[in-house]
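Can you read through this structure? Questions will come right after.
Every protein chain except one is present and positioned as in the full complex.
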Amino acid sequence: MQTQEQVVPIRTPESSFDDEVVTVIAKDGSTGPADPKLPVEQVVDFYEAMVRTRTIDVQLERLQRQGRIGFHIGSLGEEACILGSAAAMRPQDWIFPCYREFGALLYRGMPLQTYVDNMYGNADDPVKGRQMPDHYTGRAFRFGSVSSPIGTQMTQAVGFAWAAQKKGTDEVTSVYFGEGATSSAEFHTGMNFAGVMKAPVVFLCRNNRWAISVPSEKQTASKTFADKGVAYGVPAVRVDGNDVLATYKVVRECVERAARGEGPALVEMLTYRVGGHSTSDDPRAYRVQDEVEQWRRTDPVVRLRRHLETLGAWDDAREEELTKGTEAELKACIAAAEAKPKPALGTIFDGVFAERPWHLEEQAAELLNGPRAKDHH
Amino acid sequence: MQTQEQVVPIRTPESSFDDEVVTVIAKDGSTGPADPKLPVEQVVDFYEAMVRTRTIDVQLERLQRQGRIGFHIGSLGEEACILGSAAAMRPQDWIFPCYREFGALLYRGMPLQTYVDNMYGNADDPVKGRQMPDHYTGRAFRFGSVSSPIGTQMTQAVGFAWAAQKKGTDEVTSVYFGEGATSSAEFHTGMNFAGVMKAPVVFLCRNNRWAISVPSEKQTASKTFADKGVAYGVPAVRVDGNDVLATYKVVRECVERAARGEGPALVEMLTYRVGGHSTSDDPRAYRVQDEVEQWRRTDPVVRLRRHLETLGAWDDAREEELTKGTEAELKACIAAAEAKPKPALGTIFDGVFAERPWHLEEQAAELLNGPRAKDHH
Amino acid sequence: MPEMNLVQAVNDALRIAMREDDDVVVLGEDVGKVGGVFRVTQGLFDEFGEDRVIDTPLSEGGIIGTAIGMALYGMKPVPEIQFADFIFPAFDQIVSEAAKYRYRSGGEYTCPMVIRTPVGGGIRGGHYHSQSPESLFIHTAGLKVVCPSNPYDAKGLLTAAIKDPDPVLFFEPKRVYRAVKMDVPEGDLELPLGKAKVVREGEDVTVIAWGAMLFEALASAEEVEADGLSCEVLDLRTLWPVDIDTIASSVKKTGRVVIVHEAPKACGFGAELLSMVTEKCFVHLEAPPVRVTGFDTPFPYTLEMEYLPLQHRITPALRETVAYEP
Partner (left out) sequence: MPEMNLVQAVNDALRIAMREDDDVVVLGEDVGKVGGVFRVTQGLFDEFGEDRVIDTPLSEGGIIGTAIGMALYGMKPVPEIQFADFIFPAFDQIVSEAAKYRYRSGGEYTCPMVIRTPVGGGIRGGHYHSQSPESLFIHTAGLKVVCPSNPYDAKGLLTAAIKDPDPVLFFEPKRVYRAVKMDVPEGDLELPLGKAKVVREGEDVTVIAWGAMLFEALASAEEVEADGLSCEVLDLRTLWPVDIDTIASSVKKTGRVVIVHEAPKACGFGAELLSMVTEKCFVHLEAPPVRVTGFDTPFPYTLEMEYLPLQHRITPALRETVAYEP
């Protein structure tokens, strides 16, 4: 160090978040001071939602390998942060999804059949087979529309939250994204606008350590993702995202702050993407199995189950009933989805605008009166 | 405060920069501990460059009002931060400009005539009359090309710095931008990539308090612009940008750090846009004159002169000689520029690509063989 | 009826829309206190306050992204992009998001919003303050594109655009902003989107234009009238979806067509118009359709009047087209 450095203080402040991660459930299943102390039925409800989510994930991956659906992007290992945060949103609140949050959508009430129809892109798919599987939408459940381009939902969520506030409602909007998405322009802009507007929005960063093959260390040189809040005057917090109670607790606090008019918050949820990025990805090409095994030891489902067991609220019989039940329900939905027709041809031209202009009428007529494609797939 | 807040620490860390602004020249002209202790001739050199810059600014604004040039965007009040930082760059270093840094370009050696030709967009304009006035370029002076879209130069400077580093050179790249530009995607991405790549780049933020009519408080909710470095693991520092010695000192430190391989830095230079945004703007429509008067009291030129006077290195005679000399030089350049022809018609089609493809040959022929426009201006 | 220029007409349409519907909000850079760099939003801040006339941070992506969010919620944002040249940082939000929301969500979410932005050259703006990017948005399914040429149409079309259920790009020809004054009715004025206007009837050749170039087309039409040439001049007003009926019936009548626009030629809207005319009026064409456009170069500063497809370039095109014999 030169002595000059004393008069020219060029430095990065120490991270205030480094060692500060909110946790509730200890290894032995007991809980710490941040325990939200929810009724046991509600904790069981979280657990059931997490197991259900995982069961569906496993089955859909299998279905894709059998070539029966085109694609799936799952949440293996991330169930606690997804369900805990979704559960923390009040009924009147809104959720803007990234693409791994089907568990949250089902938790909010979308029928499993509807979700499976989306996986098949059939005539009953709410998005009419226009997007890839897992690009659902659920306005009735106060749940947004999934888009592929990374990050775009963030500024939108801010504008949405701000509109709700302008209307004088008591609605908070949350928005999911991965740690990779913090590099997008939209994270920057969304956080900045939220800070300036004091919009009632909660930024939910699933830090699952990977953006496809790129590890989080290569995503940014900041010490934590929570540190990024400083740049926008947006308060932030880090939570153990494999701890559903801690996640619930922290997100709920943020929602209540926002509802009180105290503005946005950023939550970094520490978790791990146990599976591949999607069914198109084989992570063995870029990460060591050791790392995966290590994280498996912090499995959020196992952890919550241990807690439930200390409460005497769960056992193997219930577990089997839940898993089997979900599998059976899913099987029936799959059978139904596979029996449904494709969306009608004309739907290609609907919904580009509220009404079809002349050129789309013309093109629709051309398609409908012309020959059909042999299905190349 | 709820007691819960203790276990759920949602917060913005205190700014580490708030009260920490590097200053050298005190009101009475004496200097503090960060004084770079430059030879007096060099300080005189800074002063002359600042006065020259201001004199040119004033004359160009007049010229625009007379309708002899189309536009000017000046640096009234920001001379210290522009000249001090430019002077801190070593000869081998590169400067990526924003649009207020003609003073830096002249300081680096561009002939005044060339700059004035750019203001006229005539045949000798280095950019061949293709851009508005003040959109200069100066590769020979290791100075980049001015672009209008806000922020774009930032990621470019990072890639440029990184390339220089890959080539094993000892070249540091600096990049200028206004505080408004910190809201752009490019600031975010540039800072993030620079942090990850440890690129030898110095981000020079002229915080002149205004982005056209938008005050800096509406630009972001972060406490300072320097705080934004935290989000990228990029060290930052705030300096009194109306103090040329402090600016020199701080930027030089950053350059040396970068040259030593210690990576990027962000410098927030506190200054004030005393004039309108450009000749197209009348700031009386959105800000109170009081504020301007207050800042005039910290005028960087007056301040440095006071310091020079304490050193006995300046007097009214030299001042008059300098101003008059610059005015005369400029007048001659203007006369010469006005006598020069417009760029040749065919130049419209040159430089779109290295060579003209057939379609541009065809369009060039069409233009050259067709009738000429009446000049509508 | 008061006389208004285009700036005043747009301002008037905004003011009326904001008085009638609390959901209409204006946002952008410098739109607030100062009323925009062209003063189009002047006075709105004073009347409606900072909650509805919002100066945003300097980010077009943020302006459009948050506007989309507001539209999804049910409001009617009218974001301003300071110059069309600066719309590109928001390009992803416009083409990937606003344009596709209704479609990709099966109609659950829609994006009614009007993106206002000044376009075009001829004001010494050079490279980055003169461009006309309309064809990029026409190519993007899900967007409507409007470009009025005069104050009356500007007021009527902006009113319709704000009421439209889909996202509309509203391009304001900045060269016309203060150059044209005309009577514009006070109070409500709505003109339907998708309808071109036959500004001048003629028999020998059809000229298709819009925005600032309409006046150049008209000047050329008058110029060649002296030679006995009768030009029909169409002002498209809505560029997309385009009014094919008006175009086709005019071209079927005249058999000859000249298309004028400021944007570069390659893949400009002129290419689409020329293609449509060729496809739909092939047997009626007595000469190849002609495009008079900006060149396939960036927009130059000093030589902008030579770059633009002004009267001096339109007139010979008219003469040659009419003189054409196979």
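Per-chain numbering from 1; labels A, B and C assigned in written order.
Keep in mind that, in the parts below, a residue touches a chain if its C-beta (ideal position, glycine included) is under 8 Å from a C-beta of that chain, and two chains touch if they have at least 3 such contacts.
On a predicted model such as this, the values are computed, not experimentally measured, just so you know.
For the omitted chain, the shown partners it touches in the full complex are A, B, C. Of the candidate positions B:Ser75, B:Gln131, B:Gln219 or B:Thr298, contact with the unshown chain belongs to B:Gln131. The residue touching the chain not shown here, chosen from B:Lys37, B:Arg62, B:Lys166 or B:Arg260, is B:Lys166.
Of the candidate positions B:Thr12, B:Thr31, B:Ser75 or B:Thr189, contact with the unshown chain belongs to B:Thr189. Of the candidate positions A:Ile150, A:Ala163 or A:Ala231, contact with the hidden chain is made by A:Ile150. On the side of chain C, the interface with the absent chain consists of residues 85, 88-89, 91-92, 95-96, 99-100, 103-104, 127-128, 135-136, 138-142, 240, 263-264, 266-272, 274-275, 278-279, 282-283, 287-291, 295-298, 326, using the contact rule stated above.
Where chain A meets the missing chain, the touching residues are 70-71, 121-122, 125, 129-132, 135, 147-151, 180-181, 183-185, 211-214, 218-220, 280-281, 285-286, 342-343, 345, 347-349, 352, 359-360, 363, 367, 370-377.
The set of chain B residues touching the chain not shown comprises 125-128, 130-131, 135, 137-139, 144-145, 147, 149, 152, 154-164, 166-167, 185-186, 189-190, 192-193, 196-197, 351-354, 357-359.
By our rule, only the chains that are shown with their structure count from here on.
One inter-chain figure worth recording: chain A and chain C are separated by 40 Å, centre to centre, where each centre is the mean of the chain's CA atoms.
Here the CA centre of chain A is 43 Å from the CA centre of chain B. Residue positions of chain A with contacts to 2 or more other chains are 185, 189, 192, 196.
Multi-chain contact residues of chain C, defined as those touching 2 or more other chains: 57, 59, 61-62, 89.
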